[in-house]
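Shown here: the complex without one of its protein chains, the others still in place.
After this line comes subunit A, so read on.
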Amino acid sequence: MNHRILSLVMSRLLITAITLVIVSFAVFFATMMLPGDTATILLGQAATPEAVAGLRTAMHLDEPAVIRFIRWFGGLLTGDLGTSYANDMPIADLIAGRFINTLKLAGVTALFSVPIALTLGITAAMMRGSLYDRIVTVLTIGVISVPEFMVATSAVLLFAVYLKWLPALSFANEVHSITDLLRVYAMPVVTLTFVVSAQMIRMTRAAVVETLNTPYVEMALLKGASRKRIVLKHALPNALGPIVNAVALSLSYLLGGVIIVETIFNYPGIAKLMVDAVATRDLPLIQSCAMIFCVGYLILITLADILAILSNPRLR
């Protein structure tokens, strides 16, 4: 049986690898389609045609796109992300610090949102139809419907402008104590928790409700099992697959979807870096940031699928 699990996991990993190639292809050619010629932009309006042509040759811009793609992809695989057009620094150096900041924000948010979401989702499912369940449902739907810039701006208005409790901007590099940490992270984390929890709560509730309706849960009830035992021993293990998937989907948003939150709070994360890169038409940087988002998403989804495979007793 273990052989089957291994082959399933391996085939899942293979699919991930293939997806990665396709995604990088898409990222490369999507950024190619951005308007404007890089050499003209770099040299400015006043450049002579000879200078532009010279730069194009130097940057290999005159080669066919496929060759450039292969060169770029090969660089990615060996860890060479290229050089920034805007300030001639290696992109790896530019990204490194920012990426850690984004990971920090994502990590802190996950630390809060996952337990909160799972608890709310599971308890709402257990008390299905009760006032509590309805309140949770209404609130989560409400939170899903409110756009995050609305939540973020309201938070800034309330806590930074009127109450003056928290700084409006989050400079993660100025953290020296726990209080600093709380002050810097409070608003972005709360905003992101709002955004990602809602989906997790809904999915967890749905998955647990579905298993609670099964005959084996009724059987457990008729064995005299307590509510807690029914949920923990019988419903949850069978709802694990969908829940892990919902969590992975929501968390992947923390890597790629934080653009608005990082911009509003001026948080020095990777999404903010990408926004700046778009402003300066720094193609290699945009490509690298996009690839990081895609790879993060792929890793999370693959992990969730592998967990679902491992938690399926039929494959044991």
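Following the convention adopted for this analysis, contacts are C-beta pairs under 8 Å (C-beta built on N, C-alpha and C of every residue); 3 or more make two chains touch, one makes a residue touch a chain; residues count from 1.
Operating definition for what follows: contacts and distances are computed from a predicted model.
Considering only "NADH-quinone oxidoreductase subunit I", "Pyruvate dehydrogenase E1 component subunit alpha", "ABC transporter" or "Dihaem cytochrome c", the record for the omitted chain gives "ABC transporter", by its UniProt protein name.
Of A:15, A:58, A:100 or A:219, it is A:219 that touches the chain left out of the display.
One chain of the complex is left out; on subunit A, the residues touching it are 213-216, 218-226, 229, 233-234, 237-238, 311, 313-314, 316.
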